[in-house]
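Here's a structure for you.
With one protein chain removed, the remaining protein chains of the complex are shown where they sit.
== subunit A ==
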Amino acid sequence: MRNGLRRSVINLACAAVQDLLPASMQTWGLAVRYEAAAIPDDTEALMFTLGSLCGLIPRAVASRLLKPFFSLAGEYSEGPTIMSMLDGRRPRALGIICVITAVVLGIFYMAFVGAPARYLGVNVGAFAIGLSMLALLDRTAAASQRWGDGVSIAMAIAMLATALFGSEVDGAARWVNLSGVAIQPSLILMPVMLVTFSRIRSVLATISIIAAAVAMALQPDRAMAGMLALCLATLAVIRPDRHVCLALAASIISFAATLVRPDTLPAAPYVDQILYSSFGIHAAAGLAVLGGLAMLLVPAIVGWSRDAAHRTIYCAFGTVWFAAITAAALGNYPTPIVGYGGSAIIGYVLSLWALPKLSGVREGAAELARGTMDEPSSNAHLFVALA
């Protein structure tokens, strides 16, 4: 790794974790960053930083998780409360609680059925990476208003590159090998791309979706192509326009192409087919899997019922993860979050970015009544890309 790249990774990692840290720990995040800057050797500085951040992340996550409870006790003057999460006012916070619950239930299932201990660690690590990326995404998006379209194009290119140059198993090129770690880019990127598309209707975003559809046909990946088609069909029903219709047509062709191509991948243990097999092992394992999967849909259900102004976004979010669960139930595709695999966990956490930070029920309703907007003010940066 080049020296400049190492320093860039240090700065990027520190910036991401800095966003995750509560106010009381911000000083320590800066302390790590500035201490690393004083270390002359780049590799040593990188190792020092990554080690330090690994030490800080659990405390930061614990602090964030405990904050609502302290808030209820009146120790915090601001921040999300359990009630504000459950009534849909803080969809992202609710989503994070749901994914934590699902990861924990998945770990329970894997421990119950005797999965290797490192599988449990990988899922927990993926959650930490997802949270860091979410913080970074939020920070970057706030810094640049044209970011939405750019990242959609980048995600589509990544999926096309995977189809063309990715690791191939039994004729399917869905994975990228990063230093011995195989990830499935489409499972990480497709959900956030689709939920973002539910609120951004631009030419570039539509082109990105079409490119992603082509990538799914080339890989081929029935599950992700199905997710694409189902989400776009839902959007076409709720709020049709030429962008959605064009993207839907491409996604249907893509899905059809994946159906005619053979898919002979066998089921991977602790990844595929666990919805059925878990109940066969023990009812508790089955309930953990079922409960974990149900948690993935909670933000969409709560948002749909409590935040009428942004139903399109919640519907896209719910459809995306419903499609992932359905695919896992019907074929040899990864069971999201509760099964072994970090890509779905990172993908779920990233997709929370496209949900409103605050639902803004009152202000959104007022604006809608005036007919001046159809998107939440808390994510105003996304409007720039509207066609």
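In this text, contacts are C-beta pairs under 8 Å (C-beta built on N, C-alpha and C of every residue); 3 or more make two chains touch, one makes a residue touch a chain; residues count from 1.
One rule holds in what follows: contacts and distances are computed from a predicted model.
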Discussion item. Looking at what's absent rather than what's present, what does UniProt name the missing chain, "Acyl-CoA dehydrogenase", "2-oxoglutarate ferredoxin oxidoreductase, beta subunit", "PadR family transcriptional regulator" or "Heme chaperone HemW"?
Written reply: "PadR family transcriptional regulator"
Worksheet, complete the sentence: Full-complex touch with the removed chain, picking from A:59, A:239 or A:357, is A:59
Response to the item:
Checked against the full complex, the residue among A:12, A:30 or A:284 that touches the missing chain is A:30
Worksheet item: Which positions on subunit A touch the chain that was left off?
Response: 25, 27-28, 30-39, 47-49, 51-56, 59
